[in-house]
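A short worksheet on the structure shown next.
As you look at this complex, bear in mind that one protein chain is not there, while each of the others sits in place.
Think of it as A, B and C in the order they're written, each chain with its own count starting at 1.
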Amino acid sequence: MKQETIKKLESRGVKIKDLVPILYDLQKPYIPELTMDQCEESILAVLDKRDIQHTILTGIALDELAEKGMLDEPLLSILRQDDGLYGIDEILALGMGTLYGTIGSTNFGYLDKVKPGIIKKLDTTPERVNTFLDDLVCGLVAAAASRLAHRNKDLKELNIKQSTD
Amino acid sequence: MKQETIKKLESRGVKIKDLVPILYDLQKPYIPELTMDQCEESILAVLDKRDIQHTILTGIALDELAEKGMLDEPLLSILRQDDGLYGIDEILALGMGTLYGTIGSTNFGYLDKVKPGIIKKLDTTPERVNTFLDDLVCGLVAAAASRLAHRNKDLKELNIKQSTD
Amino acid sequence: MKQETIKKLESRGVKIKDLVPILYDLQKPYIPELTMDQCEESILAVLDKRDIQHTILTGIALDELAEKGMLDEPLLSILRQDDGLYGIDEILALGMGTLYGTIGSTNFGYLDKVKPGIIKKLDTTPERVNTFLDDLVCGLVAAAASRLAHRNKDLKELNIKQSTD
Partner (left out) sequence: MKQETIKKLESRGVKIKDLVPILYDLQKPYIPELTMDQCEESILAVLDKRDIQHTILTGIALDELAEKGMLDEPLLSILRQDDGLYGIDEILALGMGTLYGTIGSTNFGYLDKVKPGIIKKLDTTPERVNTFLDDLVCGLVAAAASRLAHRNKDLKELNIKQSTD
């Protein structure tokens, strides 16, 4: 299911490569020795999680169905206008962001507000409905950031066992 | 949007009247003077909340689209089989359940596991996809239970102001 | 308990007046007609909620006990150093932030990362342990922001009933 999830993200205009620098900028201040490769590895590892795959596939399905007009009103208009008070996209993405620890919530909220790089572009693609997609991407990067932070600490504690669970 | 939400629930086989006794049994041990009318009033008050309406409409939309085969694989099969590891229905319903305070999480989890009354029926209607619906109903009743518990305490504290916010 | 909560915040260096401009800056872009008075009113209304009071009192108690050295190790050192991987402060504050709807999570994460005004000061007061306090303040302002956003929409919908629940 991991490959279907990555393909689905790409079909909506999101390449893992686009997320790597966002994650790098987010964690570099805390992990000076961080590399782009480690960021890519962490995003791919997060995508192994069944909950992450389910969340991305479900959120994108709702975007696609809204785009095709295949949802009933009033939900259709809410998703098409990305109603600021519709919080289901946030709740799904937050669930991803905290799967590697609650510190993910801070990174999720920050990314969702600041919308760096590709995230901003997703949020402002008029011909597309990306109500869920931009939040999903924030949640994915936030989860990868939490994972990096915990693993970095684990390594420092020379406690590899911990990091394999 | 409240009326659309109630109509949508009814179109999926859930009447508010079916939820009243579930809420009553859940809270009666803590509020001896509780009446069925207060339970119905509390469920209807919870349905006034925009987040509750959004969650119910979104979850039911996914059930309906899965029923009609209008979702891509692997999501379609996951929802049709109500895969026990698919947690998006829980995360949405839990978001409802905790909107009136974190004690809602206990009632949500309990209802989702024990599945009293209509909830069990929803979970075992073969010709229908109710992957989200049964959890949404648990979340709705859990939210109404939290609201009742807090209001009961508020009244005891003769602090009506508190209960109107 | 509301007054005890406000007093406790003040005893830790947080005046409601300090939070008003933070909330104002956060919501002004979405509510052009927003006033400082409405921001103060919203923060005070959020402080009426039992869950908000409980969270603030619990988090500040942990800060105070860490400050006095009355916690066992390793928790004492974790709180005194504000270990970046300690997420209990975030989880408590996030619970506050989402009590008025899941959109609160975005504002919480943003505030917790950017730390405007008093929040930055709290996070960098060496002689004090404010591991929980800065997150609690972010959660409180985020909750007040969600409340303002929902009420603003409610008023637009001329649906006062909704806003009193």
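Everything below uses one rule, namely that a residue touches a chain if its C-beta (ideal position, glycine included) is under 8 Å from a C-beta of that chain, and two chains touch if they have at least 3 such contacts.
In this text the structure is predicted, and so the values were computed from the model without any measurement.
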Contact partner of the left-out chain, one of B:51, B:64 or B:90: B:90
Hidden-chain contact residue, picked from the options C:16, C:31, C:44 or C:91: C:91
Candidates A:51, A:67, A:83 or A:123 - the one touching the absent chain: A:51
Missing-partner contacts on chain C, residue numbers: 1, 4, 8, 50-51, 54-55, 57-58, 61-62, 65, 70-75, 78, 85-88, 91-92, 95
In chain A, positions touching the absent partner: 45, 48-51, 95, 98-99, 101-102, 150, 153, 161-162, 164-165
On chain B, residues whose C-beta touches the chain left out of the figure: 30, 84-85, 87-88, 90-91, 94, 101-103, 105-114, 149-150, 153
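In the analysis below, only the chains that are shown with their structure count from here on.
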Intercentroid distance (Cα basis), chain C paired with chain A, Å: 25
Distance between chain centroids, defined by C-alpha means - chain B, chain C (Å): 28
Multi-partner residues of chain C (at least 2 other chains): 101-102, 150, 153
